[in-house]
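This part shows subunit A:
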Amino acid sequence: MTHLLAVPIIVPALAAALLLILHRAPIVMKRAIGIGATVTFGIAVLAIFAEARSGAPLVYRLGNWPSPFGIVLVADRLSAFMLLLTASLALAVLLYAVQGWDARGKLFHPLFLFQVMGLNGAFLTGDLFNLFVFFEILLIASYGLAMEGLEVERLRATLHYAAINIAASSIFLIAVSLLYGVTGTLNMAHLAERVAEVRAEDVGLVRAGGLLLLGVFAVKAAVFPLYFWLPAAYSHALAPVAALFAIMTKVGVYAIIRVTTLIFTGGEDAVMELTAPWLLPVALTTLTLGTLGALGAQRLATMTAYLTIASVGMILTGVATGGSKGLAAALYYLAHSTLVIAVLFLVGDLLRRGRGATGDQLHPGPPLRHAAPLGLAFLFAGSTVAGIPPSSGFLGKLIILQSTMNGLSVVLIWTVILVTSVLTLAACSRAGSIVLWNYVEPDQPTHDRPPRAGEWIALAGLAGCSMGLVIFAAPVTQYADEVGTQLTSRESYIEAVLGSGSGDFVRPYAKGKVTP
Partner candidate 1 sequence: MLTAALYIAFISIATALAICMVRLVQGPHAPDRVLAFDMLYINTIALMVVMDIYYSTSVFFEAALVIALTGFVSTAAFARYLARGKVTD
Partner candidate 2 sequence: MTKLCPFPMLSMALASAWRLLEGFSPLHLASACLFAIIIPFVIAPLLGGLPGIRSVPGAIRLAGHVVWDIVIANITVARLVLGPVSRLRPAFVKVPVTVTHPSVISLFMSMISITPGSIPLELSPDARTMLVHVLDLEDEEAFIAKIKERYERPLMEILEC
Partner candidate 3 sequence: MELIMAVGIGIVTACAVYLLLRGRTFSMVLGLSMLSTAGNLFIFSMGRLRPGASPIVAAGAESYADPVPQALVLTAIVIGFGMTGFIMALAVRMHHQTGSDHVDGLDPVLERRPEHGP
Partner candidate 4 sequence: MLLELLISAMLLVGSFFLLVGSIGLGRLPDCFMRLHGPTKSTTLGVGGMLLAAVLSSIPDGLSLRETLIALFLFITAPVSAFLVGQAALRRRLPSRAPLPEDFQDLRH
């Protein structure tokens, strides 16, 4: 019995709870607990990754109840991959934050750990309602993180963010319970079986449940036309928070992938295929509008926020293409975009701090004191996000383009991807040339603290991961292919969770029949 799968959830949760008890403790202690917990679960994640890679999904039955009755944690390759990404990002962001940001927010460390716990839980759980719970955890923690500092703009952005997502959570509940009402189960693997054998008269209801569910995930993923909460929330959040949020939209993407590959896969008569007609147009629209938003942005952080949206569009384009190749491409791009957007938020923060009152506004500001390293950092981030080779952005784009090659809509997809690439390039070069090249003499000297070594290390770590995606492109894409293969053959997941002999897990309700 290995308890590995519980570690990424339990350890941050307990550490965060401990931090609550010790909320008056000195910041050093909080940092120690925060970093300790992050490192601990990071190690566990590595172990999970290593184990999940080899084949069958790992399953952890909480409370020792058999599936599909109890809640299960499942780590297949996709989950392991997302966990690893989360852990890497979390560690880097935390390192960045402990250079001083964490002391400004009142409750940074517990919120951070709860946020990470929510993310890990969402990636691990094999139960639809439990997924809701983890969504709520990561959301409420993110509200808290998003408003840290309590500036008006931040509050307003958080209010909009929270209002839309709380409304969406209600719909999440409706969708989950609707699926329960018709299929009688909550376990995702079991749900997959139940949905496959749904009666004709229930098809509409199940599809409605599935579509509502996907809609909810689309809100979290920030897909058109449900992304309006994102730009303000991300662009006004503290830099390390925004950087951590780079993975938040990916939770939505993950959930879309999970649900569409496991539960609503279409099957023989394709009646349960939910995404075919609309996912691609939606993805491309998201990509386009995200890019346009980045192009028209007035602030660096806003630009990055819109690039987050665009990246989701790009990933979903890969997902919409379908098949293991499309998924693999989407996954590679997902990893790339998460890392680079985090980098971009952090670099943006360093630039902002160097520009005094001008902040990260895209108009001329005072000359930067650390122009060379900052310029290099922005150059890296900008060219990576714009897909200039030899960055992970280029490879990601390349793989997505290749994966969409033999589809019907290839002309449309390529046109959108290439045109948005040019626009992204224009946006980044514009932003960079304004922020780094265009100086005016400052009215007053800037007092913000200069970049610290730890911040550089955090940045370098993330950039290193991004470059790792390039240097080790072959093993990474091979892993992504394996993920895609595993996702497109859902039987292994179902068997790992439910066992091979699929029993009669559901029973009709009958009055007076139950004898305890």
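A quick word on the picks: all candidates are chains of the complex that A comes from, given by their letters.
FYI, a residue touches a chain if its C-beta (ideal position, glycine included) is under 8 Å from a C-beta of that chain, and two chains touch if they have at least 3 such contacts; residues count from 1.
Since we're looking at a predicted model, the values are computed, not measured.
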| item | value |
| --- | --- |
| Of 1, 2, 3 or 4, the one touching subunit A somewhere in this complex | 3 |
| Contacting residues of subunit A [partner candidate 3, same complex] | 129, 133, 136, 140, 143, 147, 150, 152, 155-156, 158-160, 162-163, 166-167, 169-170, 173-174, 176-178, 180-181, 186, 509, 511-512, 514, 516 |
